[in-house]
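Notes follow once the structure below has been shown.
Up next is subunit A:
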Amino acid sequence: MIEVLYKIIQMILFPGFAFIGVLSLLYEWIDRKFYAKLQNRVGPLYAGPHGILQPLADFIKLLSKEDIIPEGADKFLFTLTPIFFFAVNLLLTLLLPICGTSGVISFTGDLIFFVALLTITSILVYTAGVASVNRFATIGAERAVLQFIGYEIPFMLSIVSVVISSGSLTIKNIVESQSNMWYILGPNLLAFAVYVIAVQAELERIPFDIPEAEQEIVAGWLVEYSGKKLALFRLGRDIETLLLCGLGATLFLGGPLGPVIPGLEIILHTLYFTIKSIIILLILTTLKAIFARIRVDQMLVFSWKYLIPLSLISVLIVRVVF
Partner candidate 1 sequence: MNEEEIINALKERFGDKIIDCKTPMRRRVFVEVSKECYKDVVKFLLQDLDMKFVEAITGTDVNDHLEVIAHIGYGISVSVKTKVPKDDPVIDSICDIARGAELYEREAHDLLGIVFKGNPNLKRFILPEDWPEGVYPLRKDYEAKHPKPLR
Partner candidate 2 sequence: MSFYIPIGPQHPVHPEPLLMKFKVEGEQVIDVEINVSYTHRGIEKGLEYRDYMKGIFLAERICGICNAAHTLCYVQNIEQLLNKEVPPRAKYLRLIVEELSRIHSHLLWLGLAAHQIGFETLFMYVWRDRERVLDLLEMITGNRVVTSYNTIGGVRRDITPEMEQKIRKGLDYLEKRTKYFKKVVMEEPTVLVRTQNVGILKPREAIELFAVGPVLRASSIKHDVRADDPYAAHDEVPFNVITYDTCDVYARILVRIDEVLECINMIRYSLDHLPSGKYRIRLPVVIKPPPGESVSRVEAPRGDLLHYVKSDGSDKPYRYKVRTPTLANIPSTARMLTSRGDYIVYIADIPIIFGSVDPCLCCTGRVMFVDVEKGKSWVWTYNELVKYSRERFERHD
């Protein structure tokens, strides 16, 4: 009984939904602030010290806004998609090893489960675009699927090289196998590079923000969403950012591992995890700052010409070494 209660508390408070929510908003703030600094701007400023509460303020503002469902839209899908998008991402955070070597939920082969559900978010983006029956949203949804064809394979392959190195498909085992050496320091460096680029595409950030390209198709698949639904999408996106940065930290940077003082394990593990995933976030933000958006056909060419061969080479190297 106590055990069940403990699990529930873990799920809801720490390191579950409440903590994840706070952390993902923090990550959005870091992303925005760092991006602004790179561009010699100020960034969020007024809500809280240095604008740290700005993502929360945006979220609350969006919740209070009018929620418009377009006349021609598929109302069922249109309403359900943001909820699913948010829920899937939130569910996946339970698998992340934040305050220990295993997540709140951990089972054999959970990495496959994780990656499979991540794929669903991409499909949800497509349904969101199609359900809103808008010319821009339709084009955005088409682009999202095309882009998905581009980044998904290198993303998987980069994870495969880690799986080969560790010999396990369970996140817990992968983390524990890194207690001696992080995978990024070994032959998996190439896989890490591929992973970062694929994540950039998965999160739809410059240079791969093609499905929601503001300058071309207004906001792409998001164009008809407003109010609470948009808030859910935004928060879902933030959580996805945390998720993918966290997965990168787990797979390549040793996740929550680090020197530990007895008695403070939980706090230190959380700290290590956060710092490592923030490092990945900063890399992603830098990538965002130094490129222009490319076209979707160019993205596919880039991905199939360079990214997939690179990830295959990485798999081969890792296979030879381990």
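For anyone wondering why these and not others, all candidates are chains of the complex that A comes from, given by their letters.
Assume a contact is a pair of C-beta atoms (placed from the backbone, for glycine too) under 8 Å apart; a residue touches a chain by one contact, two chains touch by 3 or more; residues count from 1.
The model shown is predicted, which means the values in this text are computed figures rather than measured ones.
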item	value
Identity of the candidate that touches subunit A (this complex; choices 1 or 2)	2
Residue numbers on subunit A that touch candidate 2, as the complex places them	38-41, 71, 135-136, 139, 142-143, 206-207, 209-210, 213-218, 289-298
